[in-house]
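Contents: one structure, followed by commentary.
Every protein chain but one is kept in place in this view of the complex.
This part shows chain A:
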Amino acid sequence: MKPAPFGYLRAASLDEALEALGRHGAEARIVAGGQSLLPMLNMRLTKPAMLIDVMRIEALREPVPERGALVIPAGVRQAILLDRPGLADDLPLLAAALPWVGHVQTRARGTLCGSVAHADPSAEIPLCLVALEGEVRLRSRKRRRSVRAEDFFTGMMVTERGDDELIEAIAYPTRAAGTGYAFAEVGRRHGDFAIVACAAVVDARRMRLAVGGVADRPTARDFPLLDGSALDDALNAFAWELGAGEDLHATARYRRDLVRQLGRRVLDQARQDSLRCS
């Protein structure tokens, strides 16, 4: 339960981090809050030769409001964002989901971008990014690019990020008029990984449901405005398409049932929320 040896670079600037990442490539890992990476290192599930610490880079410290989005750079800790005044107005979905991420003691260190880089299929932060159709901003020495959240997560803890790329920031679209949001999760205990987590975004034209903990990545589906048994049928079809698996924590059947039940609940809540805010 001790990490294998690695070199360590405390980057003072983004350029220094990108230069080192370009040089070491797949042998290097970025460490920010360390709350996902350190367990992997301690259990020796990953053995990088070099860790590049980005937490002392001033330029990555503060969330930046943009037109229609909140941009969250790599150095922003979960607890800092959760305490941000106005978060529940700007990003009600994230404000509802963040308290479910680990515990006070891990949110104090863990970053949002770190959770996105780790790409656990049951994690709440990637789920919200997919639900809100946010983007991941990648940067290497040579180029910058933005990837849609839905394209970024490509499998179980696998992402679109290249070996020389750093997640510079993620961008969450902020609340739109007439749009409602809701989040719900079932886990063994509060703070555990979700067995199933659901995030809903509903406006006057469509209902969007994103599900974590079932497929190998957070997965979203857009529905027209449905209710009654038509909605139940659509949710049932979606639950089957997600291809739930069995593990120690839950059977596939239980996961499908949670998708139907929690999905219905968050869509109903988000619809009510959308009517209140229109």
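Simple rule for what comes next: contacts are C-beta pairs under 8 Å (C-beta built on N, C-alpha and C of every residue); 3 or more make two chains touch, one makes a residue touch a chain; residues count from 1.
FYI, contacts and distances are computed from a predicted model.
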{"item": "Hidden subunit of the complex - UniProt protein name among \"General L-amino acid transport system permease protein\", \"Fe-S cluster assembly protein SufD\", \"Cbb3-type cytochrome c oxidase subunit\" or \"Caffeine dehydrogenase subunit gamma\"", "value": "\"Caffeine dehydrogenase subunit gamma\""}
{"item": "Residue in contact with the excluded chain [from A:A108, A:M157, A:V186 or A:A252]", "value": "A:A108"}
{"item": "Per the touch definition above, residue among A:G25, A:P39, A:P65 or A:G155 touching the missing chain", "value": "A:P39"}
{"item": "Absent chain, residues of chain A that touch it", "value": "1-10, 12, 20, 31, 34-35, 38-39, 41-43, 49, 51, 53, 55, 79, 102-106, 108-109, 189-191"}
